[in-house]
Every structure is written in structure tokens, then in C-alpha cells.
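Just one protein chain is left out here, and the rest sit where they should.
Just so it is clear, A, B and C label the chains in written order, and each chain counts residues from 1 on its own.
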Amino acid sequence: MTTFEMVVDREVTEALETMMLIRRFEENSASLQASGKAGSMCTSVGQEASAAGVIRALGKDDLILTNHRSAGHLLARGADPGRLLAEIMGKATGYCKGKSGSLHISVKELGVVLTSTIVGGELSLATGVGLSLSMSETDAIAVVFFGDGAATEGIFHEAMNLAAVWDLPVLFVCENNQWQAYVHRKETMLADHVSDFAKAYRVAARTVDGNDVGAVHDAAKFAVDYVRKQRKPYLLETYTYRTRGHMEPDDQAYVDKAELAAWKAKDPIQQLEKRLLEHDAITVAEIEEMRARVATRIEEATAFALGSPYPGFDELTTDVYA
Amino acid sequence: MTTFEMVVDREVTEALETMMLIRRFEENSASLQASGKAGSMCTSVGQEASAAGVIRALGKDDLILTNHRSAGHLLARGADPGRLLAEIMGKATGYCKGKSGSLHISVKELGVVLTSTIVGGELSLATGVGLSLSMSETDAIAVVFFGDGAATEGIFHEAMNLAAVWDLPVLFVCENNQWQAYVHRKETMLADHVSDFAKAYRVAARTVDGNDVGAVHDAAKFAVDYVRKQRKPYLLETYTYRTRGHMEPDDQAYVDKAELAAWKAKDPIQQLEKRLLEHDAITVAEIEEMRARVATRIEEATAFALGSPYPGFDELTTDVYA
Amino acid sequence: MTTMTADQAINEALAEEMRRDPRVIAFGEGVATKGYKLVEEFGPKRVRNTPLAEGIIAGTAVGAAATGLRPVIDLLFSPFTTFAMDELTNSAGKLRYLSGGQFAFPMVTLVRTGAGWGVGAQHNHNNEAWFVHTPGVKVVMPSTAADFKGMLKRAIRDDNPVMFFADIGLLYAPGEVPEGDHLVPIGKAAVRREGTDVTLVSYAKTVHTCLEAANALQEQGVSAEVIDLRSLKPWDEETVLASVRKTGRAVVVHEASRTAGVGAEVAATIAEKAFGALKAPVIRVAGPDAPTAASFPLEAAFVPSVQRIVEAARA
Partner (left out) sequence: MTTMTADQAINEALAEEMRRDPRVIAFGEGVATKGYKLVEEFGPKRVRNTPLAEGIIAGTAVGAAATGLRPVIDLLFSPFTTFAMDELTNSAGKLRYLSGGQFAFPMVTLVRTGAGWGVGAQHNHNNEAWFVHTPGVKVVMPSTAADFKGMLKRAIRDDNPVMFFADIGLLYAPGEVPEGDHLVPIGKAAVRREGTDVTLVSYAKTVHTCLEAANALQEQGVSAEVIDLRSLKPWDEETVLASVRKTGRAVVVHEASRTAGVGAEVAATIAEKAFGALKAPVIRVAGPDAPTAASFPLEAAFVPSVQRIVEAARA
């Protein structure tokens, strides 16, 4: 199915609402951080199409591993904005009892297992999740989200190689957002695409426009199907950009203004709204309704999180050992 | 210069004596181990053409990093067999006062810096040596020898990538001997050649017949010249085979008999002797003289090492801090 | 009782647990090659060779442990753990806590260390204290063939990551091992010899040196009690404190470097909690703060000797 046809696919209109939810959630988190009500967090503003497009291509038994920039993945997977925000604020009602905070949120009930903020950590664990799946009677797959910076850690190569040699059902999703904290990707690798690394491992790979949710969704459906049926790894690179900076707050003084502007012009949400309207796949009113729904959810989530208690001091030493 | 021409090059006849010296030295070390006079060591029997061919292509200011399988590199660089054997035996007269033993022998005066027996350790250090050279007024280069197994450690990729991004004058020499201790290379990577990994880093690379000293020497001269002039990394893979097993003693019960036999038939020393004789580049008598010279050196080295004292107990805590 | 080496005990323990529980798998560099018998019995999916990459070996174990398997990995020699520290500490040690208890990591990491092979500091580095100081992991280091078997079996059944340190010097020495499903609890020390005048606390190879020292002390009229910690995290404070309260003197012995070693923890705990009972300072007899040399005489000199222990006990 081509991106053009995707446009009229109702899945894409759903994806729009998912992206709006992620955007609103993260901008809200950032303002809570700015007003001192929440600790720091990394947002995926500008990259929402990657999370929305890939996650909706997954089955409910598939397992997800992610990293420090995970709110989009979690929300796309159906996480409750209230519990997610509570976790970011270190509240007891958060998915990890507030112990994780914003950087390593996992939600077992949603199949979001093992989130690590150690760049590359998620990659070191994904092969193990893939191994468990490969040894049990299931067609579920493991999906691991990581950044272009993680691809410069040796563990990325160790993970790709093992997944290839052991035929592990792992979908590697590299969100190449051109930045690695305060260092531009171009300073860290000569190749433009992380997918270039797959060939030597004999792993199938593809780079897709990460700001076009339709294109991401198409590519992800193909990749998920490939991994599910072949029981082999696949590397999907979503080529995108981090438009809000690395971690709140970030004035982005070190970012090239022109580059940033050029990517902001390719904003995945605006792009999709425009396209849907052009194809009469949605009306302005419907978009407004979506925005309103999303706004209400975020307000409720914020109220829930702000109203939640912090964990008790007894939690200081619980959950250390099983 | 083609391999055929190389055959009549007197450099090759010199290379023959170097290879004979390495072979004799290592077989002698192994028998000393067997008779309990020396600890364990890894030999490069069957791989001598790689050391002999690459090292003679280097200049005297070039710096070498190597690993646990280093006797060939050291002897080719001109190490004294007596001090080398003494080190292997843990004697005070060894190059490292007996503290290294066989696995991490470095010899600063020969430019053999920083030998590590941590597989991949030599690769993690090579970029630093390259950085020092790249920041000083010299055309010297760094050469790092590593195995096919080291190429499956993430640090290999981190080293290749940094050398590429920073334009470091590092010649990576992968001695692909088909084994990684007790695991066959085919069990650890899908590619046949480690040189396949270079492309994504935009590093020039080549695989050469590692049992043909002429071919290795040609390729090494080209590679050394490239790194010296371009001040950029290069990956040279010498495709060969470890015919004596991993570490003394090793019955190689786990090794495929046919594969071993096939490679033994390609023994680099016999091959070269045969070729030189065919081209009348050497006489049987000259070969006999070489053997005799080598035998004498090894006898003298053995006497020296056996007669040398062990380090005193005061050495237990010296050389910890500068 | 059957007689076997510690190395055989390890293999028996692994085979028995793999037989008992299909979730137990084993992998590492050469694990399938050396464990070809295990491959024959359990198949190539449960016993695997790996690429030469400690980081992904450990990370794969952590990920597999969190999702239903019970991996036993062999990282060969303790200095090689340096390539797997993120996976062993940041992931296995912390992700249960950081996830609010959502995940458990039942896995065992086997490493070898200690004097005996003469190959130097990149194969012999008693770094067990790193892991004893690491939250969320357990650490054991047995001294007898029976404990190698019983503790490995117990470690495999533990729902937490266990670092299993094997002292090279003990691996090929034969010992008596009880028949049947022999299990040794983690966290319980063993009193190897009873005594009344001084308590010698140790683990691994040096437990045997302490027993020799105890014999020597006996001849000098000093009755030494010898305690084998065998489990280092958690460690058995109770047994050690009870003994010191009885003897009033303690010498803590290990091969690892002295500074900030496990002995520091044991000595500090004794000095704090048995203060009133102490008739003399708690003395540590340990390896020097230096890397280990390959040269045999230096490697041997690194390890606490009977004489040093005797002198410390009489000080």
C-alpha cells in the first residue's frame, strides 16, 4: 500500500490523534518541568510519526523495549497519560511507583519491558527478549527503539550480530533524529543512515521518512510481518528530527537555526493534517474535536498526577531483590 | 608489484627466514610448556605469513599494538628470542620483567606498545595511539593486530568508527584465522570476511590470502602507504588459519579434521619454499642454512631463558604507579 | 558421597538443573564446545556458543531472564566482566528497582579468577568486591566441590542475578560431594573448624590456607575457628559475629587486594557489632593493592600464606 493510499486509510486519522496526544502530553510535561512541578525529561516533539507509525503495526503480544525518549512509544501503546505523568513526577501512582522517573519507564501490562536510559542498554536486552520468544511457541516479536547515538555504541553491533547469528525475532527501530544529546550525528559517524550498518550482518534494513506517519506505518507493517514470519531480525530506520532539544530545559543555542527551521517545516502532525484535509479525509471540525479530546485527557492526567502522593520512605529499599 | 614478481624479490627470502624463526620459536615454546618448563601460550603456527608480511612493510617509527597471539609480530619486528622466551617463562630478564608472561608482551624500544590479552583491548587503545600520532609532526602510523573474534566485540566497531570520524592514522590488521578460541568463526558472524564491516564506516579495506607472504606484503605496503599519506584508517584482513589450536596444550578434538588438513596443505612456509625453489630464487642448501641459523638462535634463546632468574619478591608491588 | 573436582561439580549442577527445569539455558564463548555432553542431552538451543562479546552475552541473559528463561552464562575470567558491567549492574542490578518491581532477573554469571594458572592480571583479578558493592545482585565464591555444586544449583533457582566466582586454584582439586539433589543456601556461612581463641574468616582458596594455619596454631597452643563465608552478598554476619563474640579475636583473609575488599566490610562489621567482645584488633590478611603478575613465584607470593595468617592470629 502506498503512502498516498494510506492517507485515506482511517488508521492514519487514528494515528493523527495519537500524535496529537503525544505532542500535547510532552509539551505539558515540559511546562510542568519549567514551573518546577516535574523533574526533567526528554521529549520526542517532531518525532511522533515514528512512535505512532511503528507501534500501531504491532500485535498485542509483541514486546517493546525503549529508552529515555519513551513517552511517545508508551502513549502510542495505550499507556494512561495520568499514570505516565505521575511516573515522570516520581509519584507513587506512576507505572514504576515513581522510582523510575522519566527515563526508564516500563509497563509490563502493555508489553513494554525493560526500558533503559543507558544508551545502548535497550539494545543489549532486546536480544534476550528475542531469545525468550524464539524458544517459546509464539509468533510474537520483540521491538527495540533506539537512537542514532545508540548506534555508535559497540553494543548495537553486538546486538545486531547476535540477532542475525541466532535468528532472533527482533525488530530494531532506529529513530535517527540527527542529534545525540549536544552532539550532531554528523560529528559521530560518516554514514548518513544507520541502516548502512545492517548489510555486513546480513540483516535486512530500510530507512523511511520518519516524519510521514503513513510511510512509517507501511514500512513498519512490512518489517513486523518479515520478523514475525521469518523469525529473523530487521532494522528499520525512521529518519527524523528532534525539534525541542535534548532534555528539558534546552535553549538549543548549539543547534543550527536553518536546519531546525527546515525540519520544523516538516512537522509530522501539521503535514498529516494538511494532507488529510487536502484529500477530504478529515474536516477542520473533526480535527478540532480531536484536539479537544486530547486536551481533556491531558488536563485529567495532570490533575491525577499532581494529586497523587509520593512513594513512602519504606519504598527506599523495596523491589531490590525478588 | 604482483605476487609473482614478489617471489623473486629478496625481501621474500628474508621473510622466509622470519617465518621459520617464528615457527621454530613457537614450537619450541610449546614443547617447553609440555615439559612443564614454561606456562601456557597461544601460538600463531600457520599464520606466520601475516606477521612477516605486514611487519616488514612498516617503518621504524611506526607503532604496533598486538594481542595474546603476538610472538610472530614481536619476532618479525626484531625482538630478541631470548628475552621473549624469558618473558613467556616469567623470568626477570623478559621484556616485561616476567610480569606479563606470554599474553601481554609489549616492547617499547621496538615500538610495540600496549599489548592487551583482553580481546578487543588492543583495538580500544589503537585509536589513542593514532590520536597521539595525528597530533604530532610525524608521518608515523599505528598498526593494530587483532583476530576475527575481536571483530565481534563492540569495541572493534567503536574503534573503526572513531578512527574514521577523526581521520586517525591507524592500520587495522585483522588476522582472520577462522577460530575464536574453541568456537569457529562461522558460529559467530554471517559474513565471511571481517573487511565487510569497513564499508559502513567509509574505511578502505581489503582481504588478502594470509598464507601467501608475498601477497600479504604487497597489500600491507599499499595499506601502510595509504594510511601514512592519507592520515586515514585502513582495514587489512589476512585470511588464514590457526593450525596448532588455541592455547597450549590443545588436542583440537573440536576441530574439523578435513578443514584442518586442507589448511595445513596451504602452510605458508612450505608454500613459499616450494615457490622460491621453483623460481630458482633459493637453493635447497640455502634453505638448510636458514634452518640451521634459526635452530641455533632458538637454542641460544632457550638456554638464556632457562638460565635466567625469576623476578624478586620486591617486584610484587613495583610498577603499579608511575 | 562421590569424589569429583569443582569443575565437574559445576557441570553436574548445571546438568541437573537443566534436567529439572526446561527454562534453564546456558551460553557463552565455548560453552557448547566444552559442554558438548550438555548439547547432546539438552540440544543446541539450550546450550550455545556465542560470538566473542561479553556485553551482549550478559545483556541477552538479562533480557531473557526478565521474560521467562533462567540463563546461566559463562564469562570465563573475571576481568572479562569489564565488558559486561552495564548489563550486570545497570540492568540486572537496577531494573527491578527502577521498574517498581515489575521484573525479576533469575540468572547466574560464572567467572573464574585467582592464582594458579600464571597468566597475569587480565585473567586473574579478584574483583568480587565490585559486585558485593553493587545493589540488586548476589555474589558467591565457594571453597569446596560440594559447595560448588550445591551453591550453583541454589543460584540457578534464585530469582535474582547471582555472580558465581570460581577460584581457579580450586577447580581441579577433587572433593567429596553428597549424592542427590544437593543444595547449599546462599547467605549461610560454614564453620569449617571449631575453635575458641581466634576466628579466621575467609572464602574460596584461602579457606584452605586458614585451615592449615589453624593446624599450625594448634601446635602453638592456639585454638582457631575457621569460617568459610562462601556467600559474599548477602554474607552471614550472624555466624561470624557469634564466633568472634566467643573467641574475641578475628583475622579476615582473602586473596583479593586489601583496599576496599570484602575483608574491609567484614572487619568493619565485626569491629562495629562485636566491639565489646574484641580483645585485639581485627586484622586483615589480603593480597597487595597491585595487579597480579604472570610469573609463577610472584603470582604465588600475591596470595596470603599460612605464615602471614598465623602471625596475624598471634598479633
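Assume a residue touches a chain if its C-beta (ideal position, glycine included) is under 8 Å from a C-beta of that chain, and two chains touch if they have at least 3 such contacts.
This is a predicted model, so every value here is computed, not measured.
Undergrad: Tell me which residue among A:Thr18, A:Ser50 or A:Ser102 touches the hidden chain in the full complex.
TA: Within the whole complex, the residue contacting the unshown chain is A:Ser102.
Undergrad: Please identify which residue in C:Leu75, C:Leu241 or C:Val282 touches the non-displayed chain.
TA: In the complete complex, the chain left out is touched by residue C:Val282.
Undergrad: Of A:Ser70, A:Thr117 or A:Asn161, which residue touches the hidden chain?
TA: A:Thr117
Undergrad: Consider the whole complex, including the chain that is not shown, and state which of B:Leu125, B:Ile141, B:Ala219 or B:Leu236 touches that chain.
TA: The missing chain is touched by B:Leu125.
Undergrad: Given that one chain is not shown, which residue among A:Thr13, A:Thr138, A:Thr188 or A:Gln271 touches it?
TA: If we include the chain that is not displayed, A:Thr188 is the one touching it.
Undergrad: What is the set of subunit A residues that contact the non-displayed chain in the whole complex?
TA: These residues of subunit A touch the chain that is not shown: 39-40, 90-91, 97-104, 116-121, 149-150, 152-155, 180-183, 187-189, 254, 310-311, 313, 315-317, 320.
Undergrad: In the full complex, which bits of subunit C touch the chain not displayed? Write them out.
TA: Within subunit C, the residues touching the omitted chain are 79, 81-83, 85-86, 89-90, 93-94, 97-98, 120-122, 125, 127, 129-130, 132-136, 233, 256-257, 259-265, 267-269, 271-273, 275, 278, 280-284, 289-291, 293-294.
Undergrad: Considering the entire assembly, which residues of subunit B contact the chain that has been omitted?
TA: 63, 65, 94-100, 104, 106-108, 113-116, 118, 120-121, 123-133, 135-136, 154-155, 158-159, 161-162, 165-166, 318-322
Methods note: only the chains that are shown with their structure count from here on.
Undergrad: When the C-alpha atoms of subunit B and subunit C are each averaged to a single point, how far apart are the two points in Å?
TA: The separation of the two C-alpha centroids amounts to 36 Å.
Undergrad: List the centre-to-centre spacing of subunit A and subunit C in whole Å, with centres computed as mean CA coordinates.
TA: Centre-to-centre distance between subunit A and subunit C: 41 Å.
Undergrad: Of all the residues in subunit A, which ones touch at least 2 other chains?
TA: Answer for subunit A, listing residues that touch two or more other chains: 154-155, 158, 161, 165.
Undergrad: What positions in subunit C touch 2 or more of the other chains?
TA: In subunit C, 50-51, 53, 55-56 touch at least two other chains.
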